[in-house]
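Moving on, here comes chain A:
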Amino acid sequence: ACTRPDTGSPTEGGTLNIGVTTRPDGLDPITVAGAGTPFVLLYNVYETLVKVDSDANIKPLLATEWTVSDDSLVYTFTLDPGAKFASGAPLDAEAVVANFERNRGETATAQIRDKWGPVDTIEAVDPATVEVTLTRPSHAWLYDLSGPMGIVADPAAFATINTTPAGSGPYTFGEWEEGSYIRLASNDAYWGTPGRFTDVYFRYYSDPNAMNAAMLSGQLDIISNLTVPQSIEQFRDESRYTIHEGTTTGEVVLGFNHGSAPLQDLKVRQAINHAIDRQTLVDAVWAGIGPLIGSHVPPTDPWYEDLSQAYPYDPAKARELLKEAGHETGLTLRLRVPVLPYAPPSARFIAEQLGEVGIDVVVEELEWGRWLEQVYANHDYDMTIVAHVEPRDMTAFSFEGNYWGYDNPDYNRLLEEADASLTEDEQVAKLKEAARLLSDDAAADWLFLLPSIIITTPDISGVQVNQISLSFDLTMLAKG
Partner candidate 1 sequence: MKRATLHTGLTLIAVIVLLAVVGIFWTPYSPTAMVGDRLLGPGWPHLLGTDGFGADIFSRIINGAKIVLLVGIVSVSGAALVGVPAGIFAGMKRGWVGEIPARLADILYGFPALLLAILFAAALGGSTWTAMLAISIATIPAFVRIARAATLQVMAQGYVEAARLSGTPGRSVAVRHVLPNIAPVLGVQASVSFGIAILAEAGLSYLGLGSRASEPTWGRMLREAQDYIFSEPVQALWPGLAIAVATMGFNLLGDGLRDLLDPRLRELR
Partner candidate 2 sequence: MSIVELRGAGVTYRRGGRPFVALHPSDVVIRPGERVGVVGGSGSGKTTMARLMLGLVPPSEGDVLFDGRSIVSLPERRRGWLRAAASMVFQDPNSSLNPRMRLRDIVAEPLRSPVLQGRGDVPAPTVDVLAGALQGVGIDAGMLERYPHQLSGGQRQRIAIARALISDPAFLVADEPVSALDVSVRAQVLNLLTDEVAERSLALVLVSHDLAIVRHMCERVLVVERGRIVEQGAVGDVLDSPQHPYTRALVDATLTL
Partner candidate 3 sequence: MTPATDAPTLEVTDLTVTFGRRRQKAVDGVSFTVAAGETLGIIGQSGSGKSVTALAIMGLLPEHAVVSGSIRFGGRELVGLGEREYRGLRGDDLAMIFQEPMTALDPTMRVGRQIGEVVALHHSDRRGGIRGEVLTWLGRVGIDEPERIADSFPHELSGGQRQRALIAMALANQPRLVLCDEPTTALDVLVQRQILALLREQLEGRSAIFVSHDLAVVRQTATRVVVMLEGRIVEEGPIEAVIAQPRHPYTRGLIASARIDRVPPGQRLPSVADFYRVEGQ
């Protein structure tokens, strides 16, 4: 059982250049937050026991198989006997335990430690078997194990791991020219099917148009994500470029501050949902690319339901609702958005449309640091727009003190029950219900889902169209 391509063709060699806009802040995904680090290293340099495929199914990677006890508390993983680190050292249960203990230890980021929350003990039963005991059942835990929290690094290299990543993946870390690129080299001693490229460069661009120019001038083979979809026209020539449109897990949310008086009223929130023509918004600000969702679930999650038409565009209805809520004479709301590519244009559009139903919107643009402080930490806003890119992050609405101030005990209970449910079907059912609850509550207005737009030269194959993990997975990529 193997997720890697076994089509037999050996390493063709050659160099692959990938354009990236999200920079890493460091090289250890455990101690450094931010999406830039796992983007490069996960699955390419570091591997995990399990991996999620593009249909969101959990598949074996370092673990050939695993069993779950009846009470859903004990997970037993059997390691692939062939697995070894790039250094040649065997990847055994000892190494996995050492890693897991580090990953949930002091130095790990809060976010990662949080994900280890349900875990009680981690033990090496024998060199090929690892046993993890939970304190409460959790579906999310196993899923998350496929992400950064579950990476298995070479324990011999722990001391230098933040400057020279060392793992068991098909590529090894080459070098990091800060601000320029990270180079990965093919791992000649890889225990599975090796990568196809001798060298892979992740090249960093702070200006997306500079990245486009590099692609157009032939300096890049792949644009890992086109963050200015308006420029997609440049790549329409099929003989030269292939456009891979897919989805991500980034919900662009028009968030309401539930602590702000007018927005405590469900009718007002619903009115706003009715007042915004989301399809036209996507057309205007995101080149029409990006699906409508209607709740905090991307289509790649098993509990996705199309709720995008729960509040169809209906200004008359919106006016009606506002009147019912006692705002027929008008209502003024502050829309404070961070300066990120999608937010200010969306804000401009929303201000227009809400204006038409009698809501006066004062738009303020905040630099990211200030947004975090004023909106995220201090809740000083009425409405805001931000994309939530973490996978499976419905919990964002449940944790205490979330910045929307959304607090619905029913919702919280549903999430808890879903995580603890014994079967996957039960989990899916509960989460569907939770998602509907969010929508019914008009807890926010889900504007659209950030698309994944990958541009490659036509000879590149094996592109993972949907960006559902934090990794830019090189294992399937091939050229020619």
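Rule of thumb we're sticking to: a residue touches a chain if its C-beta (ideal position, glycine included) is under 8 Å from a C-beta of that chain, and two chains touch if they have at least 3 such contacts; residues count from 1.
Picked so that all candidates are chains of the complex that A comes from, given by their letters.
No experiment lies behind these values; they were computed from the predicted model shown.
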Quiz item: Only one of 1, 2 or 3 touches chain A in this complex; which?
Solution: 1
Quiz item: So in the complex, which bits of chain A are touching candidate 1?
Solution: 209, 228, 230-231, 233-234, 283-285, 339, 344-345, 347-349, 351-352, 363-367, 369-370
